[in-house]
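Each remark here refers to the structure printed beneath this line.
With one protein chain withheld, the remaining protein chains of the complex are depicted in position.
Coming up: chain A.
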Amino acid sequence: MILMACIWAATARAQDDPDPRLVRAADEVALAYVVTGDAEVDRASEAGLRGLSQVLTQRTTIEPGAPLGIDLDRDDLSLLTFLYWPVTEAQPSPTPQAYVRLNHFLKSGGVILFDTRDGDIAGLGGPDGSAALQRLAAPLDIPQLAPIPADHVLTRSFYLLHDFPGRYQGREVWAEAPRAGAEAAEGVPFRNLNDGVSPVIIGGNSWAEAWAVDDNGLPIYSMGAGFEAEEGREMAYRFGVNLIMYVLTGNYKSDQVHVPALLERLRSEEVLR
C-alpha cells in the first residue's frame, strides 16, 4: 500500500508543469495570437492585442495581461479563451495534432478570430475568399457560417455597433449561422441564439493593425488622416471590446432583454399571492 502510494506520488510529480506563460494567460485572461512566422505580422498581432488590452483595462472590468504568441504545434490551447489568427499566404499548415487541439479548443468554448487582412482588396473576403484561409481552416470543425446579422449580440455586447471595422472597413464579417427558426423567438427584439458562442469569427478588416500601439501608446499603422482616422480607430477598438465581451460573457447581453420580463413576472406573482 505504501509502495503504491509512493509510485502514485512519483507519477503525480512526474506530470509536467504547464507552461508558465499559459498559466499566466489562464489567470489573467490574456489575449493570444497565432505566431505565423512572418515577423511583421506577428509584431502587428502582438501590438494590436496589447493596444486592445490597454483599452479594455481603461474602459471595462476586463484587465487582460500582456498578450502572448501561440505556437499551434507546441502549445496547449486549453488554458486560452481567445485566439487571434492572422492569415498569411506563407504560413505553414499546423500539424494534425495541432488540429486536434484546435478542434477541442473550439468545441470547449474557445473562440478564434480569423483575420485575412485583405479587406482593402475589393471583391475578395468572406470565409471562402482567401485560398490561405481555406487551406488553414479546412481541417477545423467549423459550423455553417453566415455574415453576422444586424441583430447579433456582437453588435451590443458593450457598445452599440453597426459594423465591425478594423484598419479597413465595410467588409462583411462572418460567424456561425443562426439556427433556422431561431428568429423572433419569444417575441424578443433580436435573436435569442443558443448560448453557444460562435467558435469562429472570420473577417478581413486587419483589426490588429488598427488596434496596434507602440510602447508609448501611439498608433503604429496609419488609418488615413485627421479626425477620420481617430474615429476609425475608436470604432475598431469598440469592436475589439465588444468581441472580447462576447467571447467572455457569451449571449449574456442577448439574455438581458429577458430580465425585465423575469422581474415583471416576480412582481406579478407578488400581486397574485
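In the analysis below, a residue touches a chain if its C-beta (ideal position, glycine included) is under 8 Å from a C-beta of that chain, and two chains touch if they have at least 3 such contacts; residues count from 1.
Convention: contacts and distances are computed from a predicted model.
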**OP:** Would you mind picking the UniProt name of the chain not drawn here, from "Glutamine amidotransferase domain-containing protein", "Cbb3-type cytochrome c oxidase subunit I", "Permease" or "Protoheme IX farnesyltransferase"?
**Re:** "Glutamine amidotransferase domain-containing protein"
**OP:** With the missing chain put back, which residues of chain A would touch it? List them for me.
**Re:** 1, 4-5, 8, 11-12, 15, 17-18, 23, 26-27, 29, 58-63, 76, 78-79, 81, 104-105, 108-110, 156-160, 195, 197, 238, 244-245, 248-253, 255-256, 259, 262-263, 266, 269-270
